[in-house]
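Only one protein chain is missing; all other protein chains are in place.
By written order: A, B, C, D and E. Residues from 1 in each chain.
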Amino acid sequence: MHFLTSNSPFIAPQNSIQKMMLWLLIALTPGIFTMIWQFGYGVLFNIIICVSSAIAAEALMLYLRGRPIVPFISDLSAVVTALLLALALPTIAPWWIPFIGAFIAIVIAKHLYGGLGYNPFNPAMVAFAVLMISFPKSMTVWILPNALLPNGLSFSDIFAIVLNTQPNNDLVDAITAATPLDEMKTQLGLNQTTEEIKSASIFSSLAGQGWQWVSIAYLLGGTLLLFKKIISWHIPVGLLSGLFVISALFYLFEPGITPSPIFHLLGGGAILGAFFIATDPVTAATTLKGRFIYGVLIGVLTYIIRTWGGFPEGIAFAVILINMAVPLIDHYTQTRVYGHK
Amino acid sequence: MSFIILIALFAAFGALLGYAAIRFKVEGNPIVDQIDSVLPQTQCGQCNFPGCRPYAQAIADNKADINQCPPGGDAGIAALADLLGVEPKPLNEENGVEQATLVAVIDEEVCIGCKLCIQACPVDAILGAPKHMHTVIEAECTGCDLCLPPCPVECISMEPIAKTLALWQWDKPDNSQNKAKT
Amino acid sequence: MIKSGWVLGLFSLIGIGLVSLTYLVTHEQIAENERLFVLKNLHELIPESLHDNDLLENTVQIVDSSAFGSEHEVTIYRAIKDGQLIALVASPTAPDGYNGSIKLLVAIKKNGELMGVRAISHHETPGLGDAIDTNKSDWIYSFNSKSLQEPEIKQWRVKRDGGEFDQFTGATITPRAVVKMVLKTLQYYKANHNVLTNTDE
Amino acid sequence: MKLWRFNGGLPSLAEHKNESVNLPIEHAPVPAKLVYPLRQHIGNAATSLVCVGDKVLRGQKIAAARGLISAPIHAGSSGVVTDISDHLIPHPSGFSAPCISIETDGLDDEIAPVPHSSFQQLSIPELITIIRDAGIVGLGGAAFPTAIKLDNQSKTRNIETLILNGAECEPYISCDDRLLKERADRVVEGIEILLHLLGAKRAILAIEDNVPDTFKSIQSAIAVNNNHAISAAQIPTIYPTGGEKQLIKTLTGKEVPSGGIPADIGIVSINVGTVHAIQQAVIEGRALTSRIITVTGEGVNTPRNLEVRIGTPISTLVDVCNGYTKLAERLIMGGPMMGFALLNDEIPVVKASNCILVASKHEAITDKKAMPCIRCGLCASACPTNLLPQQLYWFSRSEQLTKAEDINLFDCIECGCCDVVCPSHIPLTQHFRYAKSALKVQNHEKHLSDIARDRFEARDARLARDQAERAERLRKKKAVLKEKPAKEELDAAINRSKAKKQIASESKG
Amino acid sequence: MSEYLLILVSTILVNNFVLVKFLGLCPFMGVSNKLETAMGMGLATTFVLTLASICSYLANHYLLEPLGLEYLRTITFIVVIAVVVQMTEAIVHKTSPLLYQVLGIYLPLITTNCAVLGVALLSVQEDHGFIESALYGFGAAIGFSLVLILFSTIRERISVSDVPEPFKGNAIALITAGLMSVAFMGFSGLVKF
Partner (left out) sequence: MNSYKHILKNGLWDNNQAFVALLGLCPLLAVSNTVINGLGLGIATTLTLILSNAIVSLVRHQVGSEIRLPVFVLIIASIVTAIELTMNAFFYELYLILGIFIPLIVTNCSIIGRAEAFASKNPIGASCVDGFAMGLGFTFALVILGAMREILGSGTLFSNAHLMFGEAAKDMTIYVIDDYEGFLLAILPPGAFIGLGLLIALKNVTDKRLAQASSQKVNIVLDPKKV
């Protein structure tokens, strides 16, 4: 009797990309719901526009490159990229911001490098950084948390703002503010002390109104990822401890004029970045030691950019900056192989 | 005029460089050895140089391109490109095409022992005394073909090397899923 | 070796000769260009018709960090017509722009009223802070004919801080820095009025 | 007993031992034809001692070891040599290789065994000779000639620990387990022989903790024996704890140096089946002609363990197990992690064959659609050798083989763990096998080209020398003709030729 | 002290010569295919740049200014640099043939690398003193080497990626440099001007 041959191992694989991405999406849901609760429906528009344009861009690029479309779309990586981008954007950004962002992420940052697995830079963060540089005006206005809006914004209000490419400045000024990080930085620049600054309404006990709850929800989702072994602890722990330690140092030495470590951890995108963004396996270091170093470097750089740099939120730039160093980190953090010194 | 000083200074520089050119004169070029070690040493001359080392010399002197050695094939070109830090390019078809390595086999019935093949063989892989049949040491034959033309009775043929388990290679998995369809 | 020396010497002779020749032909024009360039900026604020002196002569350089809050040198140009001081132009530098310092020209009439303000160099973010440029927006014209009395000192702030000047959407730091420095210049003028208007030296 | 943990591994691999482990070992019948590949072991192929038409008896040596590393082969039953030629061998290449074929006569006549009731009477060189002449090779997988393994170490006597590998970590395989259940006493006696031979202080027999009843039977066998140097250890069920290096780490916390052997750290590890074969050779005086093989998988009707004459075609084994089921899809020699698929069932089993897995479709997946590597690092977490498969893959895929070698490609034990955990379904292990074999071929070619260069340069130098000599002769002749040449001229000629010679020798050196 | 630190931070990160100031791009694109060559180039450039900056300062301060020949600055600087480089080349060629081979045509190209002249001219333009000039050259070179090395490691990775055909080689390398430049914009504002 004759048989066909193939190569071992013959055992079915235990995991798939799709499964990992799906878990990531699930882990993001608490954050998304908290965001809707705190900041209104704007985020939904971002998500819808981002995800649909990302899928369109992915399909287009796969088609142009002559790659099979279905298996690569159904791996959901484009959806993850789009979702992470959408969550980083201001919730009342005009519609073309998420649209352009999704295309930059998928076309330039991902497919020009060969698509899934080959991109050296985190696509979502590249898109975010490009948008930030290109459209600083639209990218720095954040809506006030619901708690501070006298009568909230309805679904249709937001719809109008998102679609209106030239929003009425007065209306926008009334409902928007800088993010807590941004405000903190601006006010520190005016020689205010942190105590004075934190008495403003957009701040609250831990960090910023609304922001702290969103961060905590992300923390919840992040733990799920750790638990499901989709990510290893090295990056989030490295990043958060890097950020914590450096901000604590400065906080200890100059308490009045530097925000607290807690503020740094919860006041902006640190948690989202630590669990969902810096952990992007494709662009992160791949050795465990390397991942820890990678995380710490991002944490420290985030603090530097936040504190002395031109951008109030440093995560995105820190991530792509350290992305550049990943091959070098990997090169110098080889594991000790069994039987070697 | 004050710039006379400048001109004098520049002239001094020129003299300095002239001196440096003499003082630090470099002879030989160790890169040739490195290039030579990458070449397959078939010594077949298909590169239009009389053997691998002359070709290596020519490459080092920028007088030959890296894509002229058919026995080395694409892998050889890639290794050269890597060594020299240039872009790899396809094999120059004028030099020939890459083939599986063969060995020469002398038909001992027909061989008249004329010694012509021995003179042609660049690596002394053929044994034999005058008027006696000759034989090829298989392990030392590089498959360069050079012994074929001189043989007056055409008793030499090139045969494929037998596949052995020792030189067997596992298949390389192909990622056809990721490749373009066209 | 010797040959290298004189070949290089020869070429440097030719090269330097060529350049020197060009220099001889052009250097006056270049000096004139540089002068005109500064003048052009000044003339945007003080039309030529308002003075008959050479603005680039008779200037004062001051470094007064207590008044201006920075170590930058401030040049003061004076416009004089018929021996009368008409106005003066100061060139303070606002140190606290979003991306660094902003160089300004502030033209003040003898009576302390502003003739105009211009930003001549800055590093502000394109699209945000660079609205202080005249070709990006008209904002900088809002200083025209303001003075220490009009509006009152408390109103010398951006609207967001309870003052009278507009900020840009999404960018308050830049206008804040400019307003602050213009105010300081006016105050300096008021304090040193006598010295500054004393034209005969 | 304190145990250590090696990196990674697969703790949650489905075991599938129950299918075959419950039936006792059955003796497979002697087939009509036995086929013996001359190379069944690591090292040189054996040389045939028989000619076509020779009559042979069971236990008769039909091929002798050749060279330092090699092992003899013995006939498994009585019969006539019908053929010595190329025949399909059980090898992933699907190649044919020289084999001796014996047509059995059904009598199963045996040459008289030379039993030794007590091994203590034998000197160590005698013991080694017995083991070598019995054709014993490692039955745990690699088929390394056991006598060689033991010989060096018995001389240096620096072995501290003897490890008996009964882990049997691969799914489906249960031959060692069955062996220990039924013949623990023989194994323990074999261990005593080895302790004596090596002068080791202790012996540890390691089995996985998923077979407690086997553990008990071993413990009682050891208790009967009352030798305190021997102990049994239960190790966690994590694939591949049975790998020599992993087992050594688990039991001793030590690591075999890369490129080294266990003896470098005072350890010898031997499979329990091998120990059984040693006991049989020494005490019973029988050469290695049969072994226990697991025949299993959804593709056979009655999975079980068989005692099989080496050389038996697989089809015979399947027949003993009541034939194929409809699900039979793939024929695998070895386990599902490290085994290889065979083209047909006429291929004989060899000394190293421990399992025939007739797999159904879902037991042996056919086409994994590979996606690009997303650098998730799961493979590195699973690698028992602590390699970075993702980087090895990156280099192998792009043919940067020397870079792969630099990051220790050759330490990969091809266990397949990385493959199983990879979410992108990349056939990593296959890439590594490819890269290793391609590198070996490249090195071989490099070696050949170095030889060619030397010969070419030697020839060039010779030609230059010849030419110089010829020129010299010519000049001398002319000089003689010229009558009394001026002295200077002669000197000049000599100098010139000297210079030439020097050039020639320089270009040679 | 802190002002020296500022010069370094500014030249290495904020005003990175390659990514922000656009100087030295040709070797940046040309010798970034492999990590080892990039390191060699980085080293050579660091040496030449620092030296050039110092020499130019000296030439400017002790030659051109006293003689009133500022308009000959470019010529003087470039000749001084060319001589320094040529000497370096001769010495490297003699002492480290491998480094020489690796750097290939780029050692002479360092002369004609705008970063070198740029450093000299900018340093003079910004009225730097001796130590500042040296630091400025050194910082610029470190910034150059840093991005060159990072770039080369990324390019090594890209070269075996599945880059679409038209983008293979220089196109994707430039886009990568662009994205690196995006990342470096994150440093903007660290040092105010």
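Points worth noting:
Here is the rule we use: a contact is a pair of C-beta atoms (placed from the backbone, for glycine too) under 8 Å apart; a residue touches a chain by one contact, two chains touch by 3 or more.
Please read these numbers as outputs of a predicted model, since none were measured by experiment.
Taking every chain of the complex into account, the omitted one touches A, B, C, E. Considering the whole complex, the residue from A:Ile11, A:Leu24, A:Ala78 or A:Ile133 that touches the absent chain is A:Ile133. Touch with the chain omitted from the figure is made, among B:Gly18, B:Gly72, B:Gly128 or B:Gly143, by B:Gly18. Residues of subunit A in contact with the chain left out of this view: 108, 130, 133-138.
The omitted chain makes contact with subunit C at the following residues, 3-4, 7-8, 11-12, 14-16, 18-19, 22-23, 25-27, 29-30, 33-34, 36-37, 126-127.
Looking at subunit E, the residues touching the absent chain are 19-26, 28-30, 71-75, 78-79, 82-83, 85-86, 90, 108-109, 111-114, 116-118, 121-122, 125, 165-168, 170-175, 177-179, 181-182, 185.
Here is the rule we go by: only the chains that are shown with their structure count from here on.
The minimum number of touch steps linking subunit A to subunit C comes to 1. Using the average of C-alpha coordinates as each chain's centre, C ends up farthest from subunit D. The chain pair with the larger count of C-beta pairs in contact, out of B-C and B-D, is B-D.
Chain geometry summary: the mean Cα position of subunit A and that of subunit D are 51 Å apart. Across the assembly, subunit B contributes 3, 6, 10, 13, 17, 21, 170-171, 173, 177-178 as residues in contact with two or more other chains. Contacts with at least two other chains are made by residues 72, 79, 162, 188-189 of subunit E. The residues of subunit D lying in touch with subunit E in their complex are 372, 394, 397-398, 400. Interface residues of subunit D facing subunit A in the complex, by the touch rule stated above, are 6-7, 12-13, 92, 94, 171, 245, 249, 255-260, 315, 324, 328-332, 334, 336-345, 359, 362-366, 368-369, 371-378, 380-381, 384-388, 390-391, 407-408, 411, 416, 419-425, 427, 429-430, 433. By the touch criterion stated above, subunit A contacts subunit E in their complex at residues 64-65, 108-109, 111-115, 118, 120-121, 126, 129-130, 133, 304-305, 308-311, 314, 316-318, 320-321, 323-325, 327-328, 331.
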